[in-house]
Structure formats: C-alpha cells, structure tokens
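So that we are looking at the same thing, I have put the structure below in structure tokens.
Not every chain of the complex is shown here; the ones you see sit where they belong.
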Amino acid sequence: MKIKTSADYMSSLQAINPVIYYKGEKIEDVTVHPATAPHVRAAAMTYALASSDEYHDLATATSHLTGRKVSRFTHVHQNVGDLIKKVKLLRVLGQKTGTCFQRCVGLDGINAVYSVAYEVDRKCGTDYFERFKKWLTDIQDENLMVVGAMTDPKGDRSKSPVDQPDPDQFVRVVERRSDGFVIRGAKLHMTGAVNSHEILIMPTMAMDEKSKDYALVGAIPIDAPGITMVFGRQAGDDRRDKQETIDVGKPRFGAVGGEAMIVFDDVFIPNERIFLNGEAEFTGSIVYRFAAHHRANYGACKTGLMDVLTGAVTYLAQAQGSAKGSHVRDKVTEMIHLSETLYSSSIACSVEGVPTESGAYMVDTMLANVCKQNVTRFHFEVARLAVDLAGGFIATLPSEYDLRSDDVGHLVKKYFTGVADIPVEDRIKIGRLIEAMTGGTAMVESMHGAGSPQAQRIMIFREGDLAKKMSLAKALAGIPSRKKE
Amino acid sequence: MKIKTSADYMSSLQAINPVIYYKGEKIEDVTVHPATAPHVRAAAMTYALASSDEYHDLATATSHLTGRKVSRFTHVHQNVGDLIKKVKLLRVLGQKTGTCFQRCVGLDGINAVYSVAYEVDRKCGTDYFERFKKWLTDIQDENLMVVGAMTDPKGDRSKSPVDQPDPDQFVRVVERRSDGFVIRGAKLHMTGAVNSHEILIMPTMAMDEKSKDYALVGAIPIDAPGITMVFGRQAGDDRRDKQETIDVGKPRFGAVGGEAMIVFDDVFIPNERIFLNGEAEFTGSIVYRFAAHHRANYGACKTGLMDVLTGAVTYLAQAQGSAKGSHVRDKVTEMIHLSETLYSSSIACSVEGVPTESGAYMVDTMLANVCKQNVTRFHFEVARLAVDLAGGFIATLPSEYDLRSDDVGHLVKKYFTGVADIPVEDRIKIGRLIEAMTGGTAMVESMHGAGSPQAQRIMIFREGDLAKKMSLAKALAGIPSRKKE
C-alpha cells in the first residue's frame, strides 16, 4: 500500500486536479476547503485505522491477487470471515466519524464488477476479468480511493433510457474507437467523489438489448478530461463553511455525508479500463450485486451512527439531571434494541454469504435487502427518539456567536446550565451533535443511499421463495399437492 | 381592532424597541432583518386572514367582554363552536404558511389565565379577574400579539426550583413593592417573542408552598426595561440570512419556527398587570389548561403542514414521472391517513369541550393530550414518507448558486430535468420545500412544542379513569364487586 497514512492520503489528493464546483465557485484543494475538508478527514480515517495497531486486522486484508497486505476497502471478499470483518470495520468507522466515510461504494463496485466480469468472459469470450484484475492490482498497491458510480439522473421515471427526450439522462457510449470509447451523461449523489482518485462507472439498472449503448463499465481517474463535479448542498453546510466549531455539531468530521454530481462531457476511456461494453444481459447482475453489498454495509455503518446517538442522549440526560427517569431508560433501551436489530441483519447476510463463480463472496441477497430496508425505518426511529430525549433546546439554542458575545454570552451560559458538575459548553456541544446527526441530509441519505426503500421490497418479494412457503402451508393444512399449481 | 392588516402589524412592530440579539449582534427592525422577517410575515398572515372575505368568519370572533369584533387569537372561547372554528383556522394557517404563525401561545395563555384568575378570586378574594379582563380588553381592541411565556430553563431536572444551585433557573419574584413586583429569570423556546407586543408570563409547572416566589403570572410590553431576547439558531437559517430564494425552501415564510430566549433581568411589573402572586395551589391549573389548549392546537396547525407535504410529494412524483406507481399512491394514502387521524384528535377534543367556572370553554384534557402525543408520532412518520417519496436528490442538489452559474448552471439544469413539461426549476423548488419542512428544527419543534411526549403520557394515564374501566371488565368477567377495592 503506497498510501499508508492519513497524511499520505491528504498529499495524494493534493497531487491531482479534479474539476469541482461548489456554490458557484471552484474548489482548488479539497483537503483544506471548509466544504470538503471534513469529508476528507472522514475518509482519511479508513487509512488511519489500517495503520493503527488496534484496528489493523479489521482494516486490512491479504490480497488474493498478489498476496500483499491491502486495505480492506480494495479487497475482494474471499470468504464469510472477510464479510464479517468488513461489517465490524464499518461499525467502528461509523462510531469514530459519526458520518459516511465514503469508501464502501468503491469496495462494493470492485466486488460486483470482479465477479460479473468473470462470468461475462466465460459466456462471451471477452477478457474483462484479466483487465479488471490488472486495474485492481494497481488500486490495491497504490491504495487508491475509488468512487463506485452507479446512479444516473433518469429524467422521466416512466420512460426507459432510449425513450427519454434527452438520451443523456443515462450514461452512454457516444463514440466507439479502436482504442476505447467516449461516454456522456452524469452520475448523481456520488459519495466521496470529490476526494477519490478513481471512478468506477457502472450501469444504474438492468439494460435490455435496445439499450446496449448504456451497458458499460469502465474506470477513469477522477481528474480525467471532460469530467466536472458539482458538490451538493447540505443541511448545515453554511455553518461548516464558516468554520464554526460548536454549532457545526461535529467539529472534525462532516456533520452529514458529502455528495457530488459527476458530469461526463465526452470522456474517453481506453480499452484496458473498459470492463463491459454492450453485453446488456449482464447489467442486471452488476446492479444487484453492487446493491446487495452496499445494502449490507448500511446496516453496519449506520449502527455505528446510532451508537453515537445513543451515547449522546445518555450523556445529555446526565447533563440535565434526567437520566434516572424510567421513560428515559426505556427510550434508550429502544434505541439500543433497534441498533442491534439492524446490526444483526448486517451480520446475518454476511454469515449466509456464498461464493460466486469467480470465487468472490457475495452476501445473501435477501438478507442484505432486509438489512437496508431496516435502515430506512430504524435509523429514523432512533433519530426520533434522540430528538425526544434531547429536548426542545436543540432547536432553539442561541448560536455560538451569542455564546461568545460580551453582551449576552453570560446569559446564554447562565440559563443553559444543567447539573452542577458538567460545563454548559459540553451540554451545548452534545446538543449540537444531536441536532447535526438527526436533521435533514443525514436522514435523507439513510433513506435513499444504496437504493430507495421500494427497490429493496422488490428484491425481498422476488427472493421470498413463495412456492416453497406455499408447500409448507399446504402440507400442514392437509391439502394434497397437485401437479398444475 | 386597531391593527387590522398585515401592513398595520408591520408598522406596529416598527414602533416598539425590544432588545433582540442574534448571532452576536442586535436586530434593529424585525420586519426587515432576514432572520426575523419571514416569521413576521407568517404572523402577519393571522392579521391578513382576519381582513379577508374568505376567512373573516374563522379568523375573528365577537368579544364577550365588549361585543366588539376581535381577532380570534385574542378571544376567550365561549362555546364548542369557538373551539372548532379555531381548529379550522389553524389548519388553514398551517396550509398557507407551512410553518408556525406564533399566535397560539398568546391565545392559550389568555384562555388559561382568564379561567383560573376567576377561580383564584372566588377562593382567595383577590381581584385578578377584573385586572385581567381590563388588560385583555386592551389587547383585543388594539389586536396585539401576545407571547405566552411558560417554559423555564429548569437547570438540573432532578431538583425543584428552590433546590437549584442557581435560584433563577425558574422565573421568580426577587422584590415585592407596594406598586408591583420585580422578577428575574428566563423563558426559553419563546415562539414569536421577537415580533410580539406583549408577554404573558406564566409558571412552568405546578408549584408547592415552598415555591411561592415562583407562583406568579403577569403581563408586560415586550420592550419593557430589563428584557433581553436572544433569537435561536435554526437549521437552514444561514440560507435565510443570505436571502436565498430557492434553497431556503419557502421564500416568503420561515422554513421553520423562530424561537427566542427571553431574559428578565429584574423587570418590574405593576400591580394592574399582575394576575397571580404567590397563590401556589393554582399554578397547576394554569399549566394544565394552557397545555391542554396548546396541545389541541398542534393537531390543527401541524395537519396544515402535513397537507403541504402531501401535496409537495404528489407534485414531485408528477414532475419525476413516478406518480402512477402503486407504492407511491400507497404512501401518499398513508400520509393523508395520518394527517386526518391527527386532525380528528384536534376536532374531537374541541367537540368534547366543557365550560369552566368562568364560562370560558376548555378543550377535553384527555383528548387534547392524545392529540399532541399523535403529533410526536405522525408528523415524524409523514416527514419520513415525504423523504422516501422525494428521493435522494433533496440531500445532494447543487445550490442555487450553481444553478445560476455560467460554468455549471446548464449541467445542473440538464441533469435535474424530470418530465418534459415541468420546468426543472419547479422540480428543484419543490425539492427544497420538502427539504426545509422535513429537516431538523421543524421536526424538533413538533416533538417538543406544547410539551414533550412524556408530559402528555402522564396526563393521559391520570385522566384514564381506570377505576371505571376495571368495573366494566369485572362486570363482564362475572366478578362480583367488593367494597374494599
């Protein structure tokens, strides 16, 4: 691993030149710009853990390609143990950053493309798998951060790619050359894009034969010509941009995730970086496998966030003198219960993992979808309980400017003091943390990241093996089996 | 009514001089300062409706004190019809402002103090009722906005007022004079305070005999000497402060409520404005009646907000081409269902209203508490469903600066376009509206305004008449009644 530490990672980002806009202006250095630096620090934690004694075993793996030690975020899962370690790693990272640390999308893209490329080659006689292993070996050895890019704008949802008024609403090949192809379109909601080194582009849904130009997979550096990124707006970003230290909630890390749209304005991808090119029948597998891995992950990292929220309200209750209340304890119990239920889904879909033809391990698809579906419920309920226990003051607290004001600072301090032995600033800080972690963008991301709730339900129904379940019921009810059913 | 129109109201605020701080600086004119003007406009809607043809009947009433037409927000409810009209008025105001319009706290304070003052006089031979009627006649004739001020800082929640290390954690009388008394302390979370004319101070909980100095009710102008307000920070306030027009979600009204802490630094209140002075045994009634009225109101105004959210996601689904999906329709159905269930609680506690000794009508206490308890559940679930249906783009949308940028504006427009005949700006605006109405402060206010969830549960248990319910069960089970039980 060339990039070993947090500092290495920072330097590596300063060495590249992606085009990034934010609030109408260009961002020159993501490691210092107040809008992106907190996100960079969260991603840097993935490097920091790998170089720490305590978490080294979780955060790294031995590459099956080279036998060398690599970041787990660039590793192809070789067994159930890998899947479980990944889950534990993600929970720790969630606990330590309280936000998205952004490297899962690359990891999940790598694992999805790896196993499908193998199958495409076997069926179609292509050499995507060898190309991909070569590319991946570089990624592993350099320890690059990869943004897995899947979600297209989609335009009018009632129309397929080829029927859109604007054919660019899904990323597509606009020109084919002997040495590669040229693509156009955009990817939305790209977590960690602005501080990644590479983009791994994948289709957003199963494509049919008519949509062959949309059936593409390829990788390019984030600063390749023709790529423009626009970093999205978030709840609380203005506090962050002003480099506030208390009201921002989490002074070191992004209060919430950071996403960008990536526009591909006729970007050339050379052949050795192309891993699918028109084999439409395999697009479904890429999407489903990426989605399953990604959905499994949400149960781990979000549990980490929910752990933080549970701790935050417990501490706040102590600071306010209300920790002994039976309803306080009951709500904290419920927060723990929901967190651990969610975590259980993440563990279970790992344990029930199975090898693909390539040898790479897949999580159990059903349970991974169940896991993400639970995120869209339990994270909201935990946030609601946190808001309940926090009390109304997180919505009405005067700003940190008032706290420091000569005119009114003493009043803010006097009247927001709780129990005697906890400083008022600590109470305010924990309140701001809860505000940041329960509001707006943070929750939206939890709902839609890794696919909206309905996407999971479709998979859950499909994987439910209702034929078998009907047989069980009929056997118990004494109904004889009949052929035609 | 001297203040008749929205414009009159603006002028009246410019004529007074309250001391208001926000982000470390003083606000000189709340009607134009970007932090407060949206809230002023929401409150002004209460005046505007009263002067409109369509809503005149809902928004005004005939004073039982003077026989003159008054704003319903200064009216003492005389019958069930008054209570129901109020509910309908609040729902309309919620629909038209999408936020808190702030005049309920005064209304509910007036109704609570009115009926209790009558009872204090009967028991103690005081003349609070006459004083209060005189004060109220002025309020009605001038059509002033009153902030009902109840919530104290409370310091260490495990300690009573007199046991706090700092005795000022609850507002108290620090000096008694022949012509009045002097108070010290603060009230937190004061909705509409910065754009009110008067404060009606009430105790925050039932006080015992030891806490007589905390058993006080009085009224003073908002700009009385010794009063300092600090306007609280909110999610999205920076967008508002920069006078953005799209990203703020609601360009005309506050994206969320606006609250202030009010500090009373030895403020004198003359006798004719004192309505309780040490009669601790009546403090409970004031709190319970205020709370019941206020909790009933939440079922009405929040339903208005939920109506807006339901409309917003329906429109957005059209703009994205997904309106026909069965799961979309099902979730919209659920949003309506929860909204109307909530509204029903608000109506029901009004219909079951009963007269107090003074003749003023109280809502049914049980049902009013049930109503608010439902707010703390259904508003969150409706917001969650809105976030679900809105899609992830409300968390990752580029800013309006990017939308207008020469460099990237065309890309933002191209890739956020939905169906052909709805302008991309409209899709973005509705997305921002949903972002504003489902995030952070808006939801916290819904949870804690009018009392935190546990406060309602205590009342629901207390009012549940379990003795009668046990008798019903025993009769049906064939258990003979026994004396001692």
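Note that the chains take the letters A and B in the order they are written out, and that residue 1 is the start of every chain.
Criterion: contacts are C-beta pairs under 8 Å (C-beta built on N, C-alpha and C of every residue); 3 or more make two chains touch, one makes a residue touch a chain.
Note that the structure is a prediction, hence the values are computed from the model and not measured.
Visitor: Given 2 shown copies, how many make up the whole thing?
Guide: 4
Methods note: only the chains that are shown with their structure count from here on.
Visitor: Which subunit A residues qualify as touching subunit B in the complex?
Guide: Against subunit B, the touching part of subunit A is residues 21-26, 151, 153, 155-159, 165-166, 168-169, 186, 188-189, 228, 230-236, 238-239, 242, 247, 256-257, 259-261, 263, 320-322, 324-325, 327, 376, 380, 384, 387-388, 390-399, 401-402, 404-405, 407-408, 411-412, 414-420, 435, 438-441, 443-445, 447-449, 452-454, 457.
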